[in-house]
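All protein chains but one are shown at their positions in the complex.
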Amino acid sequence: MKVLLFGIAKDIIGASVFEVPAQSKYPSTVKELKDVLVVLFPEFNKLSSLAIAVNSEYADENIILRAEDEIAIIPPVSGG
Amino acid sequence: MKVLLFGIAKDIIGASVFEVPAQSKYPSTVKELKDVLVVLFPEFNKLSSLAIAVNSEYADENIILRAEDEIAIIPPVSGG
Amino acid sequence: MKYIEIVDKIDTATAYKNLSHPSSGGICVFVGAVRDFTNNESVVSLEFETYKAMALKEMDKIADEAVDKWQLNKVVVRHAVGVKHVEEPVVIVGASSAHRDACFEACRYLIDTLKERVPIWKKEVFSNKSVWVSAHP
Partner (left out) sequence: MKYIEIVDKIDTATAYKNLSHPSSGGICVFVGAVRDFTNNESVVSLEFETYKAMALKEMDKIADEAVDKWQLNKVVVRHAVGVKHVEEPVVIVGASSAHRDACFEACRYLIDTLKERVPIWKKEVFSNKSVWVSAHP
């Protein structure tokens, strides 16, 4: 499972794509993905907010993740 | 005494400058000028408002008019 | 810096240049243009005339009021005169400030107050008549 990274998320993980480690259980929902992220990278806990986009839409925590989905971490936005 | 005319005031009087008739008593204040205008041209009574400018500033009714002043009738403005 | 002008033709492209400033994070511009219909009647043109010396003085006062109240870095108040057709710009006002609240509020103040106070008169020309706008109640 690949997760796109932007802004400070890229700095925290140190890459522009995060590959969920093959040996770990794959997160099946947005909530589970967030749990994996904050366990592996506690820096995410310090952000003002942490959202996940699935297929380029903001996704609620109960959304189910499928293999073909495009998944991205959306740290606090600051356009404008 | 010459009075500059704009917009509908020009149409009402039918000229772009109004010369207070020489035989009449010259108005000594803004109030008196307005009184002369509405007596000679009752159409001014039908306007939404009627202001007088003295030396290109809005003038209160009690302002004294002097020979060297630039006087203008300001019918309701509608810029923009 | 203030840009206060009565012009024959509004050039919308220059307003941003006038308002750009190193300390301005926000620039708000309003353009008033000729609409095709007024109360369902097709508009042929608008004709604007002004008492220029007084109009410039009033526009300058309004600009000063806005600069003082909202701490603007730059301000534009520019009005066109003459005959204008559908879609042509007739007025442009703009404000440039550190943050966006100030420039939005100031820009609204500029156009609202211009319409109340500045001696400019607009005649709406329709196919069968013409009317001095706001002249009668």
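Letters A, B and C name the chains as they come in the text, with residue numbers starting at 1 for each one.
Keep in mind that, in the parts below, a contact is a pair of C-beta atoms (placed from the backbone, for glycine too) under 8 Å apart; a residue touches a chain by one contact, two chains touch by 3 or more.
These numbers were taken from a predicted model, which means no experiment stands behind them.
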Contact list for the unshown chain, restricted to visible chains: A, C
Determine which one of A:Leu4, A:Val38 or A:Ile63 touches the chain that has been left out. A:Leu4
Among C:Lys9, C:Lys52, C:Lys69 or C:Arg100, choose the residue that contacts the chain missing from this document, as touch is defined above. C:Arg100
Even though one chain is not shown, subunit C touches it at residues 12-13, 16, 19-37, 86-87, 89, 98, 100, 103-104, 107-108, 111
Touch list for subunit A against the chain that is not drawn: 4, 6-8, 11, 46-48, 53, 56-58, 72, 74-80
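The criterion applied here is as follows: only the chains that are shown with their structure count from here on.
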As a test of understanding: of all chains, whose mean C-alpha position lies farthest from that of subunit C? A
Inter-centroid spacing, subunit C versus subunit B (mean Cα positions, whole Å): 26
Using CA atom averages as chain centres, what separation in Å is found between subunit A and subunit B? 73
